[in-house]
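Complex shown without one protein chain; remaining protein chains in place.
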Amino acid sequence: MKRTVAQSLVLYAGLLVLVLIIGLPFWWVVTGSVKLPQEIIQRMPTMVPHSFTLKHFEKLLQSSDFPVYLVNSIVVALFSMVVTILLALPAAYAFFRMAFPGRDLFYRLILVAYAFPGIVILIPLYGLFARIGLVDSRASLVIVNVALALPFSIWMMRSFLGSVPREIEEAAVIDGAPAPTILLRILMPLIAPGIASVAIFAFISSWTEYLFASVLIVSDARRTIPVGFAGMIGQYQIDWGLLLAGATAATLPVVILFALIGRWFVSGLTEGAVK
Amino acid sequence: MKNTALALVFVAPALLFLLAVLGWPLVQALVFSFQDIGIIGSKGHFVGFANYAEVLGGKHFWFAFGRSVVWVVGNAVVQTVLALGTALILNQKFPGLRVARVWVILTWIVPTVVVVIIWRWLLSTSGGMINPLLMESGIIDRPVGFFATRRSAMVTLILINSWRWFPFTALMMLAGLTRIPGDLYEAARIDGAGARRRFTRITWPLLQPTLIVLGIIGTLLSFNVFDVIWLMTAGGPSEATETLPVLIYETAFKGYRLSEAATISVLTSIILMGFAVFATRAMTASEANR
Partner (left out) sequence: MTAFRFAAAAGLALTLLAGSAYAEPVTLTWWQMEQPPQRVKRIQELLDQFNKEHPDIQVKQEPQSWGDVYAKAPAAFAAGNGPDLLNSIPDFTTVIKKIGAVVPVDDLVKDLDAKHHFIKATLAPYQYDGHTWAVPAYNMALSMWYRKSMLKEAGLAVPKTWSEWKTAAQKLSGNGKYGIGLPANKQLYTDQTVYSFMVNDGAADIYNDDGSFRFDNPKTVAAYQTYADLQKLSPPDSPSWTWGEAEACFNSKGCGMVLQFTVISSYNAQAEGDAADLGVAAVPHADDEPQSATISYSNGIMITTKDKAKEKAAKVFLSWLLEPEHYGRFLNMEPGLFLPVTEDGAKADSFWNDPVTTKYKTQVETMIENSKAGKLFGFTTGKVFPSIGAISAQNVIAETLQHIVVDGQSAADAVKAGQARMTGIAGK
């Protein structure tokens, strides 16, 4: 594949714009978090910090339960991820590889789940959870997060399944393998990268969820990062340094996570396809 | 026949789960909408369709609906353009491609609350970078207030929300792009088709199914975006960014009229469901054509 000069120019200009749009705000936040307060609110802001301090991070760690929020977020996100996969995988398989009455109807029903504003279900759900004693529990967040991630996960999974040639499966069927075996032994390995993508999607959806976590969780010991972070904003006063440190600290864990497994997300999306 | 039973066993857990978590509360909301509950937790009486008459007869619902349409269309346009561009770039070969494909997602993995605080700071005139940047590049000659006028508030919010979502959409599109068989392009090249022609004849049509599904789900998801708007403008200035979810929240939790909020919710759900049913029909059709 040879590009003309003009094409290359367009490509690299596009890349530059992309880097600036995505990277610049993060650069400002991360460098802002180590600036002295005076420099943070300066009317002529600085691109490169002129001062350096770690006191915002010290304050963050000393006086807030950030590590607790972090653990909660990770626990909730991991469980949401596992449950989502366990529910989405068989459903997607049935939707795409099995014939049964009402298949299209059910499939549509699942996508239509996104037609309801989350706010609608917030209050009734609170009542429901209160009745079964789940308010202020991490389990309640897992349940909500799975419900929010599940429909899209099924759709994602379905398109991965679609990329596996039917012949492979048909051969197994002729050999007399039952459906669960086909799913577990033959398809799973083939769509493993796809499953990884769905897992990461479910993880991140849960990681970023704010509305339900803010109402369903009452005690500080069970707060997740978004809610804990929102708490630091505070009425009447804003400590920008603390917030920028908090923003950095709230981003860092997922950045590390993505450094380790990020390529799975992308390769799962892009290479799951059999060319 | 055995296959059918097994399929149902596979589908049932997911379906029942969604029914319990989403379905039951919806029935509850429907019940609320026929009562006159004020503050959450107080008792209400059956009032028939009175709430519906009031909501549909008033202007608030319709204005909010109009803003929601602007919001959805704005997000769809901005995100599609940015995401498609990004996907096309990431579908090329260049040094650093692997890194780019991973880290493009950065904005999506940050919690919304953090996104809001980042932009509140960046757009402010004390310490914010955006105003000085625009002034230095000569686009504006004095600091502007991004949330000071109705129009600019809406545009700014759409851009912030798109900033968070477009990389995700881009990767979904990239997934669609990589599923287009490479030999099609080869064949076209041999036939002497230029870059533009290859795009309009191969890329665009074959990307359709992905675009349609992303369009449907994206529409539903962005319609229901609440936290970014609420935390940033609370629907202001002068209700300019009060979309339906914001109106629902405000009616329930600020106006203390739960039943009215439930009514707006039900109406919103009906509109969205209508859209979803109509659109998924188009989608299944296009997927069948694949």
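In order of appearance the chains are A and B, and numbering begins at 1 in each one.
By definition in this document, a residue touches a chain if its C-beta (ideal position, glycine included) is under 8 Å from a C-beta of that chain, and two chains touch if they have at least 3 such contacts.
Only a predicted model underlies this, so the values are computations on that prediction, with no experimental measurement involved.
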{"item": "Among B:Val47, B:Val70, B:Ile212 or B:Ala234, the residue in touch with the chain that has been omitted", "value": "B:Ala234"}
{"item": "Residue, one of B:Trp24, B:Phe199 or B:Phe253, that touches the chain absent here", "value": "B:Phe253"}
{"item": "Hidden-chain contact residue, picked from the options B:Phe17, B:Trp71, B:Trp108 or B:Phe146", "value": "B:Phe146"}
{"item": "Where the unshown chain meets subunit B, residue by residue", "value": "38-42, 120, 123-128, 142-150, 153, 232-240, 250, 252-257, 260"}
{"item": "On subunit A, residues whose C-beta touches the chain left out of the figure", "value": "37-38, 40-43, 59-60, 62-64, 122-123, 126-127, 130-131, 135-136, 214-215, 218-220, 230-241"}
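To be clear about the criterion, only the chains that are shown with their structure count from here on.
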{"item": "Subunit A partner contacts - residues on subunit B that touch it in the complex", "value": "3-4, 6-11, 13-15, 17-18, 21-22, 24-26, 28-29, 32, 40, 85-86, 89, 92-94, 98, 100-114, 117-119, 121-122, 125-129, 132, 163, 167, 171-172, 174-175, 178-179, 181-182, 195, 213, 216-217, 220-221, 223-224, 226-227, 244-245, 248-249, 252, 258, 262, 265-266, 268-269, 272-273, 275-277, 280-281, 284"}
{"item": "Residues of subunit A touching subunit B in the complex", "value": "1, 3, 7, 11-12, 14-15, 18, 21-26, 28-29, 32, 40-45, 47, 86-88, 90-91, 93-95, 98-101, 103-104, 106-121, 123-125, 127-128, 143-144, 146-147, 150-152, 154-155, 159, 163, 179-180, 204, 207-208, 210-211, 225-227, 229-230, 233, 240, 243-244, 246-247, 250-251, 254-255, 258, 262-263, 265-266, 269-273, 275"}
